[in-house]
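For this depiction, one protein chain was excluded, whereas all remaining protein chains were kept in their positions.
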Amino acid sequence: MGKKVVVIGGGITGMEASVQLSALGYSVTVLEKESQLGGHLNDWTVLFPNLRKGNEIVSFLEHGLELQEVNVIYNSKISGIKKINKHYEIVLDNQKQIIADAILVATGFDLFDAHRKEEFGYGIYENVITSYDLEKIFAEKGEIKTPSGINPKRIGFIHCVGSRDEKVNNHYCSNVCCVTGVKQAMELKTLIPDAEIFNFYMDMRMFDTHFEELYLESQKKYGINFIRGRLSEANETIDKRIILKVEDTLTSRPLKMTVDLLVLLVGMEPSKGTKEIAKLLNLKMRESGFLKPEDDHTLSNVSNMPGVFFAGTCSGPMSIKYTFTDARAAVTKINCYLKEYELQHRILLN
Amino acid sequence: MKDEGKKQIWKDYQKDIADDHYYYVRSCIRQSFFPASEEFFLRLLKDDLGKDVFDDPNHTTCTGIGYHSDIVSFETIMTVVARHFSMMKESGYKNIIISCVTSFGIYTEIIETWKHFPEVLAKTRENLFKATGREFDIPENMAHASDIIYKFKDEIAQKAKYRLVNPITGKPLNIVEHIGCHYSKMFPKYGVGGAEFPEVLAGMIDAWGGKVIDYPERRHCCGFGFRQYLVQANRGYSIANSKKKFDSMEPYKPDLILANCPGCTMFMDKWQYTISEMEGKTYGENQQGIPVLTYEELAGLVMGYNPWDLGLQYHQIQSEPLLHKLGIEFSIEDKYKTRDGRQMPIPECPANINY
Partner (left out) sequence: MGKLYDLLLQDIRFEEGLNACMNCGVCTAICPAAEFYKYDPREIVDTIQTKDEEKTEALLKSETIWYCGQCMSCKTRCPRGNTPALVIMALRTLSQKLGYFTDSEKGRQQFAIKRTVGENILKYGYCVPTYAVDPKMHPEQGPIWEHIFNNIDDVMDRLGGNLKKKGSGALREIHQKNLDELDKIFEVTGGYKLYGEIENYSEKKAGEMGLEFKKEGIDNEYFRHVYTCNSDNHGK
């Protein structure tokens, strides 16, 4: 009987890590708060940078779970975690107790709640939606209409909503919104070829493989416009269009533009579940609330509690590609720990 | 526009407003341009609501207009405000009501500065003591006068003689509100409803039966701009900003502009005249202008006070069309009478506004 690993959270990280851990011979239990696995990925139809379908990834992960014996407990809620000697006792709401030799926290992110940027009018002006809402509209596969029922001819995308913003107490960059804005703008342009689309950004952070090429393509092939300026406020016109106030900072001019549809590219925040688990396990967090590893370079995935590891977006915003990588990296660390490899005891000299 | 969204935001910005025992500081502009508003406010608190409020003759200007036009330093204004706190302490009060939005903004700025820089507070104590031998406490509760009306809006509604509804059509009046930049733009937590969708005036309008209208330039400054108005050469800035607001609200056909700040009330009233003279353009139905009222005036009207005791005849945009819409009875003979009933001269009518 192999040692027991409990994975908290059944999103991309939790699914991939549990498959890999199981393949290494550990007995793995995934605790998932929802009634299905896949997390946020279930809500995303098409993925950057290559516009492949989101559900292909979900089925890839599910296939892994079928191949390996992974025990999944759905709709589970953790009420307490106790450390007993070298292992942990996890108590669920239904009083069920699970013993773990190691824990992988994979509790992911929550989308930034756009209501908090009050001046953008989300939840007040009908035609202000988020990037998440737009994915749902894409998923419906019908004709694209604004919430007030017209075919949008001019569309604005706002970058950095809930990111890089002291006013909402999120100083960090969410990594994926820039490229999401480019991706969604291209998709909309494909669906509404005569629409004018504007992306309002502060810095285009197209750091990953093929991101910059996608940005270039969106300009050259799709005619997407990019204006360097952060949205200051949005207001509704009498016919429910949205007036944007920005500065075109490259020409130093205040700019007012009326759009039919405004899409807020919402960033990532540490999920409620991440905060709850951090509290239960006394895990160190960064100022942002994301989990903090013991060392940023050499001990990523390693928490301050022996036997507790974490991976994926509970430690910071990252794209799907890096989530996979991070999940697999955490598996290596857990394996080292459970096998008590010497490697575990490498030290930093300073 | 989804009202639920606004109401959700309002929940996050409900400030504590003291229930009784207030120390009142007047506003330079409100008492000069809308003296009856301040008098009504005190009467409402004392006579209609039975509250204890002290109108201290010993306080002075806070020097705020001088401060924001940069001829009064921060150190000076902090000490003047500290003197007001000292007199409040001396009179045995802990709750302050501020009649002016500029002052209110300054008080919030000063208190926040003292919180973050205790050495500045210490220096202010030293300055005040050196200058006047006075000591002071920071108020326990700080409200703008409109916060108080907001707090008692339902009591006012119960006592109201009129509602903000046209009795003939049965429709609520369309009202735009203007909050004044310094009420909550600096520190949203000090304003009822925050900075973006403030509730302070909207709550009154709701409670008294009117309909709040949003318009694209609602948040924009009236254009006072301190030095931008005080110096004649700069007044183009001032009027251009007001005009921008009028143009933006015009399609919504507002029956009334309700304002929080005495300066904004005055400018939005007077600039309609100036624009009519400069461009021949008169806003409002039948080229009569859009009346601009203080919240005290509006509360007074719904409670059935005589509009001429509230001072509506001393606005450039006259309010008779509004009074008719509200079904308010008034005596036209009484309009320009002195307190003891003598007839005063009738002001000249502007060429481009229909009276």
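So that you can tell them apart, the chains are marked A and B in the order they are listed, and the count of residues begins at 1 in each.
The rule is short, and it goes like this: a residue touches a chain if its C-beta (ideal position, glycine included) is under 8 Å from a C-beta of that chain, and two chains touch if they have at least 3 such contacts.
All values reported here derive from a predicted model rather than from experimental measurement.
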Partner chains on view for the chain not depicted: A, B
From B:Ala36, B:Met88 or B:Leu326, residue that would touch the chain that is not displayed: B:Ala36
Residue touching the undisplayed chain, where the options are A:Glu34, A:Glu62, A:Asp133 or A:Asp165: A:Asp165
Chain not shown: contacting residue from B:Asp56, B:Glu90 or B:Glu320: B:Asp56
Touching residues (missing chain, whole complex) on chain A: 119, 160, 164-167, 202, 228-233, 245-249, 252, 254-255
Residues in chain B touching the chain absent from view: 26, 28-29, 31-33, 35-36, 38-40, 55-61, 63-66, 68-76, 78-80, 83, 105, 113, 116-117, 120, 127-128, 130-132, 181-182, 185-186, 188, 195-196, 219-221, 223-228, 230-237, 239-241, 244, 270-271, 273-274, 308-309, 311, 314-316, 337-339, 342, 344-345, 347-350
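By definition in this document, only the chains that are shown with their structure count from here on.
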Between chain B and chain A, distance of the C-alpha-averaged centres to the nearest whole Å: 46
Contacting residues of chain B [partner chain A, same complex]: 1-2, 4-6, 8-9, 194-197, 214-219, 251-252
Complex contacts: residues of chain A adjacent to chain B: 115, 118-119, 121-126, 233, 235-238, 243
